[in-house]
Structure formats: C-alpha cells, structure tokens
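Following this message is one structure expressed as structure tokens.
Only one protein chain is missing; all other protein chains are in place.
Letters A and B mark the chains as written, and numbering starts fresh at 1 in each.
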C-alpha cells in the first residue's frame, strides 16, 4: 500500500534529526492562550468546519506544562505581559510560539500606552501570522509551516551551530528602514 | 470641510447661521478650546491664508425654560424635591443644558450624592439605573478641568438624563455615588484609573485596568498616547499623536 511495502528489506535509513522532527511535528500540543478576537478564530479552527483534528492538534491543553506550542492569539497588554512570560516559562522544552494576528506580532493598530508592541519583546516567536484576525485557513497554514520547521530542526551540536548561524545572519541583516523596494 | 467659510456645497439660505456649524452654538457654554487658523493644523504651517483666524470653541450653553417635553417635569420635580430637603436649587444645580434632545444637569460636586439619592428615590423621578461614569478631561476649561458624566435611566418612566460634575485639576475630588448606585463601583475605579478623579467615599478606590504600579492617568489629555514610530522599507511613520493633523 504505502511506502513500507516498497522498502527493499523492511527498513529505511534516515537521520536522528529527521526521525525526531517527524515524531515531534506529529504531536504538537497547543496551549490555550486566547486573548482577544483571534482567540475566537482559534476556537473556530478547532471546531467543526476547519477541524484542526486533521493535523492531530485539536486537543488544546489547559495547562502550559502539558503544551509545547503557544498560540498568542490577540493583543498583549502591558498588564498581561508578565503573565504571558510566566506561562511560556512553564512550558517544557522544546517549545514553539506562533504570534497570531497583527496585534500580537507588532501591536497593529493599537500603537499606544496599553499594548506591548509585538509579543517578540517578551518571548521568542517562530511564526508571525498576519491578519486582523487571520482566517482559520491562515492559522492552519501557519501551523503547517511550523510543522515543516519542526521537522527540519536540528539537534545537539547542530542545533547550537544553527542558532549561531541564525544569530550572525540576523546581526548582518539590513535594518528595515534601510531596505529598498516594495512594501512587503 | 463644513467650515462656515466653505462655499462648496453649502446652501447659504439653509446653512447660514445654522446651529450645526462649529463655534456657532450659543455663547453661554464653557469655552473648551481656542482654534487658530482655518484647518486647525497643529504642527506644520497653515497655508490657507487664514492662519490668523482665532475662534473659541464653546460647548452648548444653559437652556431657558420651557425646556420642552418631559424635561420641565423632571426639572420641576427635582427642584421641588431639593427644596423639600432644605436645599436651594440654584446652589445645587449650576446650570441645566438641553441639547440634541438630551437634558444635562450640571451639579455642584458637594451636592452630588443628595441629588442622586433624590433622583433615585423620588417616585416621580425614579432614575433607578445608573449607566456608569464617563470622565472627560477639558484642559481648556480652566478651574473645571475634570468632568464626571453620569447617565441615569428611569425604567419606570422611560427617561434618560445626564448629570455632570466638575472638579479642578488641582483638587480632583468628587463624592462617590457607590452608596446610591452600587453599580458605580467599577465605573468609578475605571474613571480614577484613567483620569485620576478621586471619588471620596468609594469603598476601595484602586486601579482596575492598568497595572497597580502604573504611573500617571493615561486618558487625560496631558498624557501622551504612547505609541512608537513604525518602520517600513525606507520610511518611518511617527506615532498617531506625533503626526501632522487637523482638528
């Protein structure tokens, strides 16, 4: 039927990283971190029509200690920021963060005293998801992209090296204001 | 656009002296702002040639009797009830404004609780539902900068009135209405949080929206919006309160 039928002698070679990534990406447990409008769309994604269960992710964990993905769904206020960080710290490693919606990603239209201008001031973000609020399809796309990222993540020394490379690249990167071209 | 001087689209017969033009609504109300120039450009020059124009902006002034409709009835009842309590209505009610089909009593702050109690308990008034406090900060209204605005609804008589109380910035104290309308508990905390109006007699006047250690009262006019400039490719847009604007 599938791939396993065609294997020459019943086994398949892969790397430990790929195997671990494959296992990890298939069982991501999101923590419920609904804040505002996006939380409603997040719930919709889990409900009937969009059915997040297709990707093995419909079980939102109430406790951060059982979760490894935080979907920050909505605007983060200055009062909520310490709470958010504490919840993040309570999650076991490895963990990922999706910043859902413009408010969580950059403060969005609420450029004022009350809102943290981007949740990446508080926690490291893996996927920024635009939209106000993003459609459920967009959230699913973000989740699939995150799956891809988890699948291809490195382990051990390789992970350290990848992190170093990413940091160097980020330090060398051109600041947004010095970029030219279309606004995208 | 709807300036008195504008000609495009204004029907002179209909609009001349129309009450909906800015700065035209009576001279009796409080002066809250002085507008300079034609467009009220805050930063950046006024190139219209009307840069020297100075107009004062006033809120609608006090109304004279008859107020019309049930407004007279409410005013009579309130004044009568206050007299029964030995209060002089003229001392209690600073002014009565009828504007846009709404009635506003400006109350001297020391009598606020007595007035609210009367409005709630008098069977002919019976304003049993208070829809909370809305603070307004008028930095241009000298000596009466902070206003607390209460909307009272009478389900019995199907009426809505507004009470307005003011306090100077230097002495931001207004008596609390929690004893009369317990629903004002959170509303007064919110107004304290945002405007720094101290409601004397409130059971636990603490911040409700902002973190407990927040400095300042964020919705006052002298508190900046607090936005940050937004960067794009090759461009930067200042925060909304720092941009060139018209008012």
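Quick notes
We adopt the following convention: contacts are C-beta pairs under 8 Å (C-beta built on N, C-alpha and C of every residue); 3 or more make two chains touch, one makes a residue touch a chain.
Everything that follows uses one rule, which is that contacts and distances are computed from a predicted model.
Per its UniProt record, the hidden chain corresponds to "NADH-quinone oxidoreductase subunit D" from the list "NADH-quinone oxidoreductase subunit D", "(2Fe-2S)-binding protein", "anaerobic carbon-monoxide dehydrogenase" or "D-methionine transport system permease protein".
Among B:51, B:80, B:168 or B:182, only B:182 touches the chain left out of the display. In the complete complex, the hidden chain is touched by one of B:53, B:149 or B:230, namely B:149. In the complete complex, the residue from A:7, A:40, A:144 or A:177 that touches the missing chain is A:40. The chain not shown here touches chain B at positions 1-3, 8-9, 19-25, 29, 32-33, 35, 39-40, 57-60, 99-102, 104, 128-132, 134-137, 149, 151, 153, 155, 158, 160, 162, 181-187, 190, 194, 207-211, 218-219, 225-226, 240-241, 245-247. Mapped onto chain A, contacts with the missing chain fall at residues 32-37, 39-41, 43-44, 47-49, 60, 62, 64, 74-75, 77, 79-80, 83-84, 87, 109-115, 132-133, 135.
The working rule: only the chains that are shown with their structure count from here on.
With centres taken as mean Cα positions, chain B sits 46 Å from chain A.
Put simply, chain B touches chain A in their complex at residues 209-211, 214, 218, 223-228, 230-236, 239-240. Residue ranges on chain A touching chain B, taken from their complex, read 78-79, 106-107, 111-114, 117, 175-183.
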